[in-house]
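My questions will all concern the structure given below.
Take a look at chain A:
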Amino acid sequence: MTAVLQVHGLRAGYGSIRVLHGIDFEVKEGEIVAFLGANGAGKTTTLRALSGIIPARGAILLDGQDVIAMSADKRAQRGIAHIPQGRGTFVDFTVAENLALGAYLLRDKAAIRSALDYWDDIFPWLAARRNQPAGSLSGGEQQMLAVARALMTKPRILMCDEPSLGLAPTTTQSLFSLLDRLSNERGMAILLVEQNARLTLKIAHRAYVIESGEMKLAGSAAELRDNPLIRQAYLGA
Partner candidate 1 sequence: MNGASIETMLRAAGCAALAFALLIVPAMFPDFLVYQFSVALTYAIAILGLNLLMGFNGQISVAQGVFFAVGAYTTAIFMTRYGMNYLLTLPIAVLTASILGLLVGIPALRWQGLPLAFITFGLAVLGPPLALKLEPITKGATGISMIKPAVPSWFSGNQDTFLYTLCLLGFALSALFVWRLTRGDTGRSLRAARDSDLIAESLGVHLTKVRLAAFVTCSGMAGFAGGLFAIVNGFVSPESFQMTKSFDFLVGSIVGGITSISGSLIGALLIVFLPDWAADMNIALSGLIYGAVLVVMMLIARDGVMGLLSTLLTALRTRIIATRATATADDRLSGRRIQI
Partner candidate 2 sequence: MTIRSFAKLTLVPDMQLFLQQIVEGLASGAIYASLAIALVLIYRATRIVNFAQGEMATLSAYFAWQLNQWGMPFWLSLIIVAAVSFVMGALVFRLIMRPVLGASDNTMVVVCIGLFVGFEAVALWFWGADPHAFPRIFPDYAWTIGGVRLTANNLGILATLCLLTVGLSALFRYTRIGLAMRASAAEREKSPLVGIPVENMLMLGWGLAATVGFIAAALIAPSLFLSPPMMVSVVIYALAAATLGGWDSLAGAIVGGLVVGIAESLCATFIGFIGTDLKVGVPFALMAIVLLARPQGLFGTSAVIRA
């Protein structure tokens, strides 16, 4: 499997506060990679640095090309899709507008049409809610919408920031099985930032653990699941 995303020595922060102190990791095609860690460890900062919302130093190689010097919208063009923390939807816009925004980079009407059809199949309820503001959907529905929006352009990698936050366990299950399905069916590379380690490690192939802006552990999901430190800190067992 080829690496879609390779990150070397990533450093980022907010103003004078340095959060990431040089981390390395990679995500391959068809992989779900989990990013675990406590609050404030730097998980969200990592995703924001990758998508370009905040400036960063180091190397971010997407399909071998360094995108560190590119602006966020250029990175989205290259194929980095980021669902930010909180509701990843455009809350004041309708469901249809959210999808249209997701399809902003698609110029081909046919491509847009087929993408919309694809998501209508997966989420039959989408069509009925076309003209409702995204903010009126339930938390779970909003996250599903955010995923659909992010994937309209068939990006190279999908990055999700704590999608399970505030969702009921059953909804989280559905969301995660959707991600699993996307990874299997479409060979989607997925970078999943989560606090819910147990569920995440079930669908992830590999995982990294980040602490105070530094990479502490890395390995396959199975390895981490069996790791006593992880079990204690994140799985509560």
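Per the selection procedure, all candidates are chains of the complex that A comes from, given by their letters.
One rule holds in what follows: a residue touches a chain if its C-beta (ideal position, glycine included) is under 8 Å from a C-beta of that chain, and two chains touch if they have at least 3 such contacts; residues count from 1.
Here the structure is a predicted model, which is why all the values come from computation and not from measurement.
Visitor: Looking at 1 or 2, only one should touch chain A in the complex. Which number is that?
Guide: That would be candidate 2, which touches chain A.
Visitor: Per the contact definition, I'd like the list of chain A residues that touch candidate 2 in the complex.
Guide: For this pair, the touching residues of chain A are 51-53, 71-73, 76-77, 81-82, 84, 88, 90, 92-93, 97, 100-102, 104-105, 149-150, 153.
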